[in-house]
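For this depiction, one protein chain was excluded, whereas all remaining protein chains were kept in their positions.
Which chain is which? They are A and B, in the order written, and residues in each are numbered from 1.
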Amino acid sequence: MNSRILEEIQPFILPVIYAVVIVAVLPLLAGYIVLLERKVMAHMQARMGPMRVGPHGLLQPIADAVKLLLKEDIIPDKADKLLFWLAPLGSVTMALLAYAALPLGPTFQIADLDVGLLFILAVSSLGIYGIVLGGWASNSHYSLLGALRSAAQLVSYETAAGLALVSALLLGGSLSMKALVEAQDQIGVWFIFLVPISFFIYMVASIAETNRAPFDLPEAESELVAGYMTEYSGFRWSLYFLAEYANMIVVSGIATTLFLGGWLRPLASFHQHLFGMSFEALDILPALIFLGLAAWCAKLALRQAVPIQKFVMFLFVGLFVILAAAMAWSLTSPLMAGIHGGFWFIVKVLVYLYGFLWFRFTFPRYRFDQLMKLGWQFLIPLALVNLLMVAIGLLLHQQFGWWLLWSVILANGLTLAFAAWLGSDSAKPSSTEAEAAAAAVGGGK
Amino acid sequence: MLTPSHYLYLSLALFTIGVIGVLTRRNVIIILMSIELILNAVNINLVAFSRLWGSVDGQVFAIFIITDAAAEAAVGLGIIIAFFRNRETVLADEMDLLKW
Partner (left out) sequence: MTFDTIIFYFFAALAVVSAIVMITRRSAVHSAVFLITTLLATAGLFLQLEAEFLFVVQIILYVGGIMVLFLFVIMLVNLDVAVRQIQFSRQAWVGAILAIALGAQVLMAFRLGSGAFNLPAASTRAMQPNAEQIGAALFQRYMLPFEIASILLLVAMIGAVVMAKKKI
């Protein structure tokens, strides 16, 4: 009886451990990404960001978390109690559920579903309920309007994101996330170089999907107070916040897996030799990157005025040197694929997230009708035509034996031509309305 | 052991609950939702038997049923909105314009 239970449970032990690690680490990680965002925003605006709470503001997320936990939990009087309680829960659950199919390395995956990519898309579309029910349960006009706007935006950009992913899927040939990375290994080129327009569409759609600027009208402070999050305070609000940042990381993970090669090292499948050196020598890159980071921290440390900040910077130097040594040592251990895979995946996700942060502080906000117009009248036709062209390119390459480069250039060139036509004045229906309105105004005078 | 009869009884239970919902509630939207429940019960049946026979036909049929349910929900809700604009009610008892 005992051994039977053990053998029933055995396939579940490792995934459960991975799941516990993800659920435990993610709130801390989300908090530090918020700190990173504030620091990056500050440096882009020529100031320093949080510096008070802990050296260089490193304890800021912890202070924020403590504040949010201790805040008074206000529930509006006429709010729908069940839904008010359920909505942030649903948001966070769906955001965390998507991690089940996300591969963080060649071996670190909770469940290698055959339909992994579709599962993550499905769970992302479930996140809408947290927003809609939260807005409705607050029994407030601002919340409801913000929630409906946000839900409409999410639904609109979901289609474009899905179509962009399908064109990458055509190249990969399978819905399983692991198989997609292995397909990039086999073809030898990351998909972003084969279908860059899909990557662009997916980037724009994913920014809209996570309600980030410049598409953050539903939750911008100067617009609808805070949209659907207006009536939530303290811990419930922090759940929404956690859901938003977890969603950002999931979306970055999908883009990394599909377009940026997942856990593959750059030039992972180049087995030729250049100048007598094999490309395998690039495996030393993680250690070199950490050493470079250590050198940069040392340079910054010498410039610090306050002693505690100087001390913490030197601690970082030590940390990066230790990590560099660990990366170099792991080159000889059997865990190398896992550790290096994890490293490259995290680096690519951070690069994509940096793109998210960068766009927030660069672009002004889209008005809601501009947002919907962009989604429905530009991105979806572009994604459809892109899909068609990628299919044609793939057909030419596989059936008729064209060289990959020519079919890629042809497919992307035709799609760019279509995009140029879409963006030009001849495709806009509003030009005729504007003419008619101008004529009416001119005639009325 | 899990036989397809388990799934048959489950889908029968859901079907009956859906029929009760359609026949007893006044709110037209809840009636529509009970219809979705009935279609879902049928889907469970189809998929259970498709697993039994090892063929994929049942699942394809289930996909078509889901497609059909989407179309019907969209048009039905459009009709409800149109009616609500005219008569300000969503209760089935009060939708009696054709009564003599």
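Methods note: a contact is a pair of C-beta atoms (placed from the backbone, for glycine too) under 8 Å apart; a residue touches a chain by one contact, two chains touch by 3 or more.
This one's a predicted model, so the numbers in the text were calculated from it and none came from an experiment.
Summary of contacts with the chain left out: across A:48, A:66 or A:82, the touching residue is A:82.
For chain B, the list of residues touching the undisplayed chain reads 1-10, 12-21, 23-27, 29-30, 32-34, 36-37, 40, 43-44, 47-48, 50-54, 56-57, 59-60, 62-64, 66-75, 77-82, 84-85, 88-93.
For chain A, the list of residues touching the undisplayed chain reads 8, 80, 82-83, 86, 113-115, 118-119, 121-123, 125-126, 128-129, 132-133, 136, 144, 148, 151, 155, 175.
Heads up, the rule we're going with is that only the chains that are shown with their structure count from here on.
Averaged Cα coordinates give chain A a centre that lies 36 Å from the centre of chain B.
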